[in-house]
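Okay, so here's the structure we're looking at.
For this depiction, one protein chain was excluded, whereas all remaining protein chains were kept in their positions.
Then we have chain A:
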Amino acid sequence: MDIRPTPEEAKAELTLAYILDQFKDCADFTHRSFPNNGASVVYLSYLVGNDELLREIVKPLSGANDEEAAALLECDPYSATQDATACLNGILDGSAAIFFRGRAWLVGIGRPIGRTIEQSETESVIAGPHDGFVEDLYENLAVLRKRIKSPKLKTVFLSVGEITRTTVALVYLEGIANREFLGKLIGRIEGAEIDGVFESNMFIQLIDDNPNSVFPQYMTTERPDSIASKILGGRIAALVDGSPSVFSCPTSFFDFFSSPDDYYQRWMLGTALRLLRIIGFIVTIGFTAFYVSVTTYHYEMIPHTMLLNLTESRSKVPFPPLIEALLMETTIELLREAGARLPTKIGQTIGIVGGIVIGQAAVQAGFTSNILIIAVATSAIASFVIPSYVMSASLRLIRFGLIIMAGVLGNLGLFMGIGLVVIQLAGITNLGASYLTPIAPVNFRDMLDTFIRGPFWALTKRPSITRTPNKIKNKMKK
């Protein structure tokens, strides 16, 4: 059913009767009359705040006579409207509509709904700001405004979802963000035709360049400090109402491997952490696959003291290494998924049952070899050092593909698989910017802030991927 306003509806005359007709059968819709001056007020009762209602409507109108009411409505919080659709949308956004002498006014008396600002569950840091974005868009905007106190911080409001009419706010710095990217992004968002949007991680799939790729193409985060630094770097941030994740673009693959606390540590430590995450990336996609490949085809590559232990341990296992590895990887994914679904208190039990009982017993029962348990556990742990949950989930999926390739063709297959991943990565663009920046196109200055976290005196320019018109960000001399 098409629920967009038909041309007749769009042309409908704004009358109280029309509004009442539109909201009929809505039990939370309230119609209130003031007999002393003949004004009628309508609103959705659970969207508005009691205090606001009292202050803006009940108190001023209940004591006012005809003339006073007319004068009052010409003043500021009350905005006159003639458009029926605008009036409907206003009511849905938490405003009250006042009908008086055949004319209509809107007044915003909505109350914020949702939790207060608290720490993000998925992206926690040890040192650094502990606030996270929440579901309410305006709260999130306020958090950003508090961080970047500049009138150059511009916002664009767009609406997506034809039924849900979810607000999406684009935030950027004028003179620093690239207008071309901004235009492209607005075009994409306006082109999204869907009935509803609930989450930014869902929304970005509607507007990305490569919908069939396994990799997330917009960087999402729940951390305001991260988004603030992205905006300063020349990126455009987008907030989706109802979602605590904020996305920024253009994004490169390596953005998913940096975390704001890299910058809060000394640069050498930050560099070490970056390198650790790169190692984590390699381990998480390749370690189990390498085990499969080596035990199936390339016994020459195993140090001989380990080889004998491994053979001893493998000799009780009835399956070939490929099946063995797939079984264990599936088990650990089951554990992880179960842990994510369960309440925190039961989640710990799962950890004990999974980690100790299954791990120990599987080896003793001759179900798997103990080196495989190490490989599987290491790659599972390594997948969690990647700060972005969405990226780490993608990498875990790739791992299965590589295991199969390694089990079928050995190291040749493993490297063919890695080659395919690289081809895929090289083909992805985000708003037309290359996903593999700064490797392709190569930019050594950007690498200072990609694979390592260079000292601040070396980070003088904004990242090239943003194509910012204002390149210098740090004028300090060493």
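To be clear about the criterion, contacts are C-beta pairs under 8 Å (C-beta built on N, C-alpha and C of every residue); 3 or more make two chains touch, one makes a residue touch a chain; residues count from 1.
Criterion: contacts and distances are computed from a predicted model.
Missing chain, UniProt protein name, picked from "1-deoxy-D-xylulose-5-phosphate synthase", "Polysulfide reductase NrfD", "ABC transporter permease" or "Ger(X)C family spore germination protein": "Ger(X)C family spore germination protein". Considering the full assembly, A:Y299 is the residue among A:F157, A:Y299 or A:W457 that touches the omitted chain. One of A:L232, A:L409 or A:L425 touches the chain omitted from the figure, and that residue is A:L409. Contact with the undisplayed chain is limited, among A:R223, A:R277 or A:R314, to A:R314.
Seen across the whole complex, the unshown chain contacts chain A at 295-300, 302, 304-305, 307-312, 314-315, 317, 320-321, 405, 408-410, 413.
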